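The complex appears here without one of its protein chains, the remainder shown in place.
For subunit A:
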């Protein structure tokens, strides 16, 4: 699933939209010293959650780094829209704050045979405009994702779906072309949203941009002042636990320092995706608390060109070996991160400790080994060769990673040129092959939309959208196919562990660090989950008074 990559501002990269005051100097200094051990990093700890709310609250305000262009669920794949939409529209399944799956609008999901998923729907679920959810609404909502004319952001989730039909007043049956272990998991994301068929049809082409979203969530869409703010109002007919706040006001604060200032002064009560350059400020303020939670995100160097020197795996290995990961974490991620050589976050494997061990055992060390790296470059005959890495002032995570790679190259005999791309144009790297012309690699943070490493590992299959370097290996493809078709989690994860190892051996991207979710809550409010679950879980319903 290619949920991540729009601009670095999207996907895990959202932290970036920063008008970063680039302290590139800091990293250069860090890189000049000996490689640091992870013990050197600034202390940060992951919180499982925030204290539960003590009571109801009239209203709280929330910062987002951009205004959603539309809240139509079929287009919602980016942070701002999902952060809002998760409170308004619910899915068949639900991702919990612990990043596990639960029944959502479907009371249960069963598969009588590997090619069939049967969803038994929760009865008496009300839509915001008054209707009651039926199987027809589910069939309609999912079919909208599959209609090519709608160019849904989630279309790839449905690529294996043969048909979606009503098999009872409250039962929907999905027939697959081949077994797909990912499908049910994606039904906990925005891909599985159920909206009222009548509501969507009535809104027509304006659905998602004005009026009601007519979904079932604990909040309904209130006033949307374009360019400024968007209100959600508590939905009194909600089937589940009532939200603690009567109203949530989302404010669109595109400038990262403006966002930080708004949090410091109490102009907004909280926000996710705190710019890393603001961590220190928000850690040391009495206005509130900065939390970190599991983000299922890794910061990587995406290899986009295997025609040049990077076509030799020894050169890729050498670059990975020479990288000062701790230095990058300290400066680029404001100390909040963990060095890694795995493409996928450790927590993605938590369902099976054996698979987790298999995925991580034997991965290269995170500490740099310049001598070995230099030798590898020499062996590959690549000494003195030039490579180009894209960078941008979009955020210090991006620019400082590029600097770190350049510095690593310099120490092992590779000449790495940085190509600075305007923040706005950086997006194009993810979408436009022409924009990647002449570029060998670029920084990319990738988050998983489901608690399954396959969400990232799928990118190295032949012809996969984000397989920019054109990597193709039949054994990888076969293994990936097998993993996707395996429903048993332990079995599947053990296959995925092999994929993770293969991707690491081949250094298909260079993993650098795990990057947690960041969350700031001021003293008025508490209760928001700290994990990346907020993209699909109705987190705002848990937020209430701190006192």
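Quick note on the criterion: a contact is a pair of C-beta atoms (placed from the backbone, for glycine too) under 8 Å apart; a residue touches a chain by one contact, two chains touch by 3 or more; residues count from 1.
Throughout what follows, contacts and distances are computed from a predicted model.
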Can you match the unshown chain of the complex to its UniProt protein name from these: "Ferredoxin reductase", "Biopolymer transporter ExbD", "Peptide/nickel transport system permease protein" or "NADH-quinone oxidoreductase subunit K"?
"Peptide/nickel transport system permease protein"
Residue among A:351, A:428 or A:545 touching the omitted chain:
A:428
Of A:149, A:307 or A:475, the residue that touches the missing chain is A:149
Based on the whole complex, identify which of A:143, A:171 or A:257 touches the chain you can't see.
A:257
For subunit A, enumerate the residues touching the unshown chain of the complex.
2, 4-7, 10, 19, 66-67, 69-70, 72, 75, 77, 148-149, 151, 153, 155-156, 205-206, 208-210, 225-229, 251-255, 257-259, 261-262, 264-265, 267, 423-425, 427-428, 430-432, 434-435, 464-466
